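Beneath this line is the structure, given in structure tokens, with notes to follow.
The complex appears here without one of its protein chains, the remainder shown in place.
Presenting chain A:
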Amino acid sequence: MSGNIMLPTPHKIIDIIRETENEYTFRIETIAKVKHGQFFQVSLPKVGEAPISVSAMGDGWVELTIRKVGKVTNEIFNLKPGDKIFMRGPYGNPFPLDDFKGKDLVIIAGGTGVSPVRSLLKYFYEHPDEIHSLYFIAGFKDEKSILFKEDLSNFRKRFNTIYTLDKDKIEGFEVGFVTEHIQKIPFNNFENYNVVIVGPPVMMHFAALECLKKGVTEDKIWLSFERKMSCGVGKCGHCKINETYVCLEGPVFNYTKAKNLLD
């Protein structure tokens, strides 16, 4: 049976953390070697399969933060710790962690886009010596949709953080879109740096434009794309843009490539 890339295997759920009403983090037992930015094809027999990014990883486990939006994700929310979930992966092209080391890093994330960069943030939180500086801008719609509250307050201690809500006014959060805060990043003082942008397509588009306006060069920007996926391994065709397969050459793309992807 080995060699069947479409065959999921059972994994035990260790813990479930409630982030918001519609977003839970599932800690799942696995020995898989995962890189920051990769995803799994997560499935439940009878229901189906969906790609989900890794939001944290550790010795013998990964965390997946899942938003309840449809067939598979609704059903996953009925699971309990100790239950089995099926997975195959990890798949996709990760963030170039080694490239980021020792330099300045700017991470701009919106909504559920915080999830795929969380493992990267956690890594540098635990290895602060490996990064020169880290600026983290995170934006959420409203108070109800804030994810990873505990991590966010930890990140404040070691990183330069700007957290914003689109409208709500609460302590510790600015008001407005993430794009409005990009001007606060001291790109002029950086010698060697990278920028990671993850969020809804429109947000990524305008955040990237804002960075370019600030003089950031294209090859320093990294994005993570989302597309409909049915296989995760370059067979089903759903994620294809031009000659590029998001499941294979993405979901993480350098901007020099991403800007040429025409849908």
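The rule is short, and it goes like this: a contact is a pair of C-beta atoms (placed from the backbone, for glycine too) under 8 Å apart; a residue touches a chain by one contact, two chains touch by 3 or more; residues count from 1.
Everything that follows uses one rule, which is that contacts and distances are computed from a predicted model.
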Could you check which of "Phosphate transport system permease protein PstA", "Methylcrotonoyl-CoA carboxylase", "Anaerobic sulfite reductase subunit A" or "Penicillin-binding protein 2" matches the UniProt name for the chain that's left out? "Anaerobic sulfite reductase subunit A"
Cross-chain touch to the chain not pictured, restricted to A:Gly70, A:Gly102, A:Pro128 or A:Gly172, is A:Gly70
Identified contact with the non-displayed chain, of A:Ser153, A:Gln183, A:Thr217 or A:Asn260: A:Asn260
Residues in chain A touching the chain absent from view: 1, 3-10, 45-49, 67, 69-70, 73, 84, 86, 200-201, 226-228, 230-231, 233-238, 240-243, 245, 247-248, 260, 262-263
